[in-house]
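A single protein chain has been omitted; all remaining protein chains appear in their positions.
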Amino acid sequence: MKKILKLTFILFLICAVTAGILGGINELTYRRIEEQNRLKTVKAYSAVLPADDYEEIDFAAAGIPASIDKVTIDKISKAANGSGYVVESTFSGAQGNITMAVGVGSDLRCTGISIIKHSETSGLGANAASTAEVGVNFRAQFVGEGAGIALKKAGGNIDALSGATITSTAVTNAVAVSIKAVSMLG
Amino acid sequence: MNIKKQFKEGLITNNPVLVQLIGMCATMAITTTLFNGVGMGLSVLIILTCCNVVVSALRKIIPNEIRLAIFVVIIAGFVTIVDLLLQAFIPALSESLGVFIPLIVVNCIIIGRAEAFCQKNTVGASFFDGIFQGLGYTCVLIIMCVVREFLGSGRFGGGLIDIANGFRFTLDGTGGGIQIFPADYGASILNLPFGGFLTLGTLIAVMQYALKKSAKKKELAEKEAAEAAEKEVEE
Partner (left out) sequence: MAEQEKKERIILDVAYQPQVRTLRDTRRLMLDVIIALLPALCAAVWQFGAKVLVTVAASVASAVFFEWAYRKLLKKSNTIDDLSAVITGLLLALTLPPTAPWWLPVIGTLFAIVVVKQLYGGIGKNFLNPALAGRAFLLASYALLMGNFSVPKGLSGVVDGVTMATPLSYLYGENPLPAFFTPQAMFLGTMPGTIGEISALAILLGFAWLLIRKVISWRIPVSFVGTVALLTLAFGRGGEHVNFMLYNVLSGGLLFGAVFMATDYATSPVTLNGQLLYGAGCGALTVLIRYFGGFPEGVTYAILIMNLCTWAIDKGFHRHQFGVSKEDIAAAKAAKKAAKEAAK
């Protein structure tokens, strides 16, 4: 009995000291981490719709369904300068899920897209997110497109990535959905 | 325990990844750019050294029955500290390593050294053990990163070195690295987990070959010395 109490006491002591130190470190860093996370969002969003800050809105309250055309809408944020909205959505590509941020201006035209997370085939679908010329050119095509956005073969203006029709179709569809969602905000 | 021997053990003869074969999951998963490799290696080195020192300092008051629980608490504490600091000060590295920083808690290298070394040795020896084992780990990560990055995307120092505006090191992971041949020619499968298995397997094979060869050489030298001594006795 005495031994168990002793062991418990030692373990408790070490846990308490560790917890205390962690609490201190957390106190020192949490503001900075929050700031870094905000900067990250601002950086990702400002690439698609320039603004100093973004405010997340409750899109469910505005009557927008959580999923349109197999595209799940994660977040809609309003640009602080009133120039439009950024829609973050998740949808399935050729290999796995793609998470993408789409900027939609107040004129309901796409202001830019940025792929946040994906697991597409490298050399084919992964080019959609690439920082190389092929990816930059692909994403640049979406700027200025409106609700009727479509791939060239479906009568639109978007050139599909070579060898990656599924990825290109999925991205184009998600941009269309994002524009639709913002239009529903009114 | 002398420092020179510990140095040799940590980097070569008892290298954590190539000889003890522990901590291999993260090794294969994150070694796609030099930025990741150096970041992960140094994080493990710091955590390992801190844990070693603390465990060794407390070795006389840690009861044998609950030692593993205490090790885990200490390790988890240091890993969380490093995780928070990285998030606050090098967010790019924290993002690119993702879950593999918190996963250091279950990295066998750290609990393995606590159990096998620090329990029985002084604080000083444990400190150097942490540094050298950590260096051994970092070296393997760097070799794997360099090989995989070169063969996979024809690049050196991705994320870490920026040559666009003069040669400089970048801590935010934005450096493009030095392109040695066009990325289109790189076998991009080496950037996938398969490449990790292939590269690590090859490295372990090379290491074992080298160790066996040097052991043979040593044996031969000893044998010759013994024979010479015998001859002397005969004379």
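Each chain carries a letter (A and B) given by its place in the written order, and its residues are counted from 1.
One rule holds for everything that comes next: contacts are C-beta pairs under 8 Å (C-beta built on N, C-alpha and C of every residue); 3 or more make two chains touch, one makes a residue touch a chain.
Quick caveat: nothing in here was measured; it's all calculated off a predicted structure.
Of the listed positions B:Ile3, B:Leu68, B:Ala164 or B:Ala187, the one in contact with the omitted chain in the full complex is B:Ala187. Within the set A:Lys40, A:Lys70, A:Lys117 or A:Lys153, the residue that contacts the chain not displayed is A:Lys153. Although one chain is not displayed, chain B still touches it through residues 184-190, 192, 194, 198.
Of the residues in chain A, those that touch the hidden partner chain are 94-95, 121-124, 153, 162-163, 165-166, 169.
Everything below uses one rule, namely that only the chains that are shown with their structure count from here on.
Chain centres here are Cα averages; for chain A and chain B they lie 34 Å apart. Within the complex formed with chain B, the residues of chain A that make contact are 6-7, 10-11, 14-15, 18, 21-22, 25-26, 29, 32-33, 36, 40, 122-123, 132. On the side of chain B, the complex with chain A involves touching residues 58, 61-63, 65-66, 69-70, 73-74, 76-77, 80-81, 84-85, 87-89, 91, 95, 183, 188, 191-192.
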